[in-house]
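Okay, handing you the structure first.
One protein chain omitted, others in place.
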Amino acid sequence: MKLLVLAIGGTIDKVYFDALSDYQIGTPAATEILQRVKVNFDFEVRQMISKDSLEMTDADRQEILSVVQDHSGKHVIITHGTDTMVETGQVLNQAAHKTIVIMGAMQPAIMKLTDADFNLGVAVAAVQTLSEGVYLCMNGRIYDVDRVVKNRAEGQFQDLGEGL
Amino acid sequence: MKLLVLAIGGTIDKVYFDALSDYQIGTPAATEILQRVKVNFDFEVRQMISKDSLEMTDADRQEILSVVQDHSGKHVIITHGTDTMVETGQVLNQAAHKTIVIMGAMQPAIMKLTDADFNLGVAVAAVQTLSEGVYLCMNGRIYDVDRVVKNRAEGQFQDLGEGL
Amino acid sequence: MKLLVLAIGGTIDKVYFDALSDYQIGTPAATEILQRVKVNFDFEVRQMISKDSLEMTDADRQEILSVVQDHSGKHVIITHGTDTMVETGQVLNQAAHKTIVIMGAMQPAIMKLTDADFNLGVAVAAVQTLSEGVYLCMNGRIYDVDRVVKNRAEGQFQDLGEGL
Partner (left out) sequence: MKLLVLAIGGTIDKVYFDALSDYQIGTPAATEILQRVKVNFDFEVRQMISKDSLEMTDADRQEILSVVQDHSGKHVIITHGTDTMVETGQVLNQAAHKTIVIMGAMQPAIMKLTDADFNLGVAVAAVQTLSEGVYLCMNGRIYDVDRVVKNRAEGQFQDLGEGL
């Protein structure tokens, strides 16, 4: 497997910034995590867009789709802000012959009590085991991108069928 | 999914102990991690054996097999010392109608630079997506328990076919 | 020593909040740190004000002064946002018979790479060893509150005499 990781921005890559500083995205957390755990496969992490996911445009999503389609391999993970994962996933449904997993974190990777490491682990297993398509991995679950919603109050993603 | 996690001991659950103290295993890291990342499924973590995996006996492995077989659900993760995962996996091959994933960590979960969170994420996705059988998840890969070996020098698990 | 710690807010106690959430201050980091390191003296941590330090008013500072003066003991540490430490310190110069140390953090205590633990250690030693007065502890140094300035670009506090 040659895994492509696209680091699009979002909470997972946020660094601390105070009221007098500009919005900042750090180097991709995925790189540090995949190296630290010594994954036994080839991977490339590419950083692009680097916006709060609430500010991503249709053009941004087309650019992501284009990069995904140009990737020579089958396996792609997108680290993404949690607020618009679903929108991006719906655009990526147009990619052919790829297994694409979108994931993110509720707490930045630089925090002691982050969910970034765990969520990336879920995504790495999912991208290897699932058939072609677009999936969203959060809270230890693998969701079909057409059947998932973020429940802000609970801080969790949930299946559309779970009666929110 | 009702996931059973058996915490058998090993590096993942190690706490610090100095030269004048006894060997100690802490409370299962899996409990803290699964709660912290707010997994959206039911799980039970049960602690048993609590030995260094080098000291596990055949009787210990039969006890684990027995607990796995008695579990009413299909999905089981075993957090395990890395030195004898394969031996335990071979005994668990006798369990019927279960998807069993064995995982561990090279660095304890209480360390800043642990691989425990990531590895547990891989295991959680694997146990949901794989068919019945016994698997070993380490270094971001999912191995057939009959075809994997620990490479101590590299600090990695590798497929038997990878020419160690 | 009966140490009073006033947790006023600021970066040290910040929790993660995203673009759709309100500003949030968590429980005081000082409590968790002082318990974790098992300090061998009595202490009380009291939370008050809980604003970004840029929004603190003269009335807020008078309220802090009042609490400090009412404390039965001599030793007081104030955990404070880094932008207006000096202003608060100048008001606290009116307190009599107290050793008051103001400190904070450039990175929140909940981050892996925080300076909160170290800075609080400096403050705890300073409050025990210094004579009555108001001091500011940052970057491993103990400053006279009348002779210190924050250098935003360097992310450091510096003595007024160091030729900024």
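Here the chain labels run A, B and C in written order, and each chain numbers its own residues starting at 1.
Following the convention adopted for this analysis, contacts are C-beta pairs under 8 Å (C-beta built on N, C-alpha and C of every residue); 3 or more make two chains touch, one makes a residue touch a chain.
Quick caveat, the model's predicted, so the values are computed rather than measured.
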{"item": "Contacts of the hidden chain among displayed chains", "value": "B, C"}
{"item": "Contact partner of the left-out chain, one of C:V45, C:I64, C:A126 or C:V145", "value": "C:A126"}
{"item": "Where the missing chain touches chain B, by residue", "value": "11, 14, 16, 18-20, 52, 54, 83, 107-108, 110-113, 152"}
{"item": "Absent-chain interface as seen on chain C, which is shown", "value": "33-34, 36-41, 106, 112-113, 115, 117-126, 128-130, 137-142, 154-158"}
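One rule holds in what follows: only the chains that are shown with their structure count from here on.
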{"item": "Farthest chain (mean CA position) relative to chain B", "value": "C"}
{"item": "Superposing rotation of chain A relative to chain B, computed on C-alpha atoms, to nearest 5°", "value": "180"}
{"item": "Whole-Å gap separating chain B and chain C, where each centre is the average of the chain's CA atoms", "value": "44"}
{"item": "Whole-Å separation of chain centres (CA-atom averages), chain A against chain B", "value": "26"}
{"item": "Centroid spacing, where centroids are CA-atom means, of chain A and chain C in whole angstrom", "value": "37"}
{"item": "Residue numbers of chain A (touch at least two other chains)", "value": "112-113"}
